[in-house]
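With one protein chain withheld, the remaining protein chains of the complex are depicted in position.
Letters are used for the chains, namely A and B, taken in the order the chains are written, and counting of residues starts over at 1 for each.
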Amino acid sequence: MDKYLQFLISGIALGSVYSLVSLGITLAFRTTGVLNFAQGSFVMVSGLTFITLRDDMPLIPLLLLVIALGVLLGAVVERIAIAPARHLTHESLVIITIGLAEVLRGLALLTFGDRTKYTDSFVAWRPLHVAGATVSMQTLFVVLGAVVAVVVTLLALERTRLGRALRASAMDSDMSILCGVSPKMVTFVTLGVAGGLAAIAGSLLAPVTGMGFESGLDLAIKGLFAAVLGGLGSLKGALWGGMTFGLLEAFALFAVPTYSVSITLGLVVLLLVVRPQGLTSGTGARVGAL
Amino acid sequence: MNPAGTIDPPEAAPAALDGFEGMPLRVKAVSKSFAGNRVLTDVSLEAVPGEIHLLIGPNGAGKSTLFNVMTGVHRADGGEVRLADARIDRLRTVQVARRGVSRTFQNLQLFSDLTVLENLLVAEHASRRRAVRRRSRDGQAMLRDLIDGLGLGAVADKRPADLSFGERRFVEIARALASRPRVLLMDEPAAGLSFGDRARLKEMLRQVRASGVTTVLVEHDMRFAMSLGDTATVLAAGRCIFQGTPADAQRSEEVRREYLG
Partner (left out) sequence: MDRLTLPLVRRRNRDITGLAVVAVFVFALPFAVADDGTLRLFILAGTYVVIATGLQMCFGYAGLLNLGIPAFAAVGAYTYAILGRDGTNPWVAVLCAVLAAALVAAVLGVLVLRLRALYFAIAAFGLVLIADNIISAWTDVTDGAEGMIGVPQLSLGDLLLGSTEGTYYLMWAFAIAVLLLSLLVRHSAYGRSVLAVRDSEVASAAFGVPVRRRLLEMFVLSGAVAGLGGALYAHDITVISPKAFGVELLLLVTVVVVVGGKDTIWGVLVGAAAVVLLQNEILPAVFASGNIELVVFGGILVVAMILAPTGVVGLIREAVQLASSRVGRGRRAEPAGEPSRETEESHA
């Protein structure tokens, strides 16, 4: 019993992280049509920054700094790599974000070295014991942090003028242009938000798994799969997709640890074959029947 | 006097395109809805070889949707489409195309990275799979005739991006003919064409008709349509409101009200 509870808990924890990553990807995709293959690298870079500065700063200011840097990273990336490429095909933009991911990976290698780095949990409290399962404090922070971040983001989208502009642009970009929403601004802000979300994910995750220059690829692919599983194009889907992916991965780790990656990704592909529109009704994945 | 009631300058009988033949296309009681919107309701028509069957109606009347149903792009909710006696409405687009139904698209769907000739060759290749009884000439000669007939000789080796709008339209039409269709569905081929190009298109369509091919022509330009059409089906809001000769269509009260009025 406690084994299953443990795997459920890790599933939820993983799911929270993937929900954050997938939210960033889906948000960017919905508003700009760009599929950001570099989202995982954003997480990795932020996480490594967090770890590196951990000893120099108290926690809260550090978190704020990392988030601010994350937003800045997203905004800069948008200006230099996405904005000039707006007229290109989707495939070209994918290639560009892959190039970006590798640049970030390379910079991380140069700056932080090739070893995985670790840091302490946010607070040095003892783990909880619940019904035979162990929940570390950081795990709790991961879940809570993700929930807070998601709620704040969704509220901002609903309540603020900026948020409404983003949503309008996602629903009908031509119409929103007529209403005075600048598509360039939308892309700029969205990538910034994606960067911020990635920074939160990176900071939450860093104490749990550590971060290295290699971590980005793993997170990128899993985040993309999670977003697609949820039905790319719906924010609700991003969350469902992230959670489901996390649970799938926890299950795979539990059942066949050495092949967990293949099993998780493979299961997602099979799920998509059966239900191409993903879990929720997003923009859908199936090619028209020709 | 032609059916539209106007007089065309006397001309020799148009040379028929060699090796073409037509088949009757029967649409019976086809209905189609999209997400609760009724786009086609109980539409029937019969297009006969050697005739140009007009399909006219205001924007949104469902003409393009009907073409899509005929070519297997959409599946009808009710009714059937038959090519001669065989049902084709349940077939996929590729299968419908292989049976000899060709079409042009309202918003040109040319192969942008292929030259004009290559565009035609793709379509011509498809016709080789059918057991069409060829008469004298082979495929290349037919393509040559199409290219010359539509004035594309000078640009045969160019890509669509380098062509004028009229030339691109003609490539779309030539491509549809390159597959030696038994049924030719044309979706507003004259839109945006210059006066001279329109005349050339008319001439080509007359040749197609003389060859025996079954042609269904959607056209907004009434003068153009009336001067060519042998029969007309008028659609409005997804329903057939008139079927008969073009001249009668122009005189019909209902058509006037819905469309011309």
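Keep in mind that, in the parts below, a contact is a pair of C-beta atoms (placed from the backbone, for glycine too) under 8 Å apart; a residue touches a chain by one contact, two chains touch by 3 or more.
All values reported here derive from a predicted model rather than from experimental measurement.
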Among listed residues A:14, A:44, A:96 or A:166, the absent chain is touched only by A:96
Across A:61, A:84 or A:132, the one contacting the chain not displayed is A:84
Residue list for chain A contacting the dropped chain reads 35, 37, 81, 84-85, 88, 90-92, 94-96, 98-107, 109-110, 114, 217-218, 221, 224-225, 228, 232, 258-262, 265-266, 269-270, 272-273, 276, 284-288, 290
Missing-chain contacts on chain B, rising order, are 71, 73, 92-94, 97-98, 102-103, 105, 109-115, 117-119, 121-123, 125-126, 129, 138, 140-141, 143-144, 147, 154, 156-157, 161-166, 168, 175, 179, 191-195, 197, 221, 223-224
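Keep this in mind: only the chains that are shown with their structure count from here on.
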Here the gap between chain A and chain B, centre to centre from mean Cα coordinates and rounded to Å, is 50
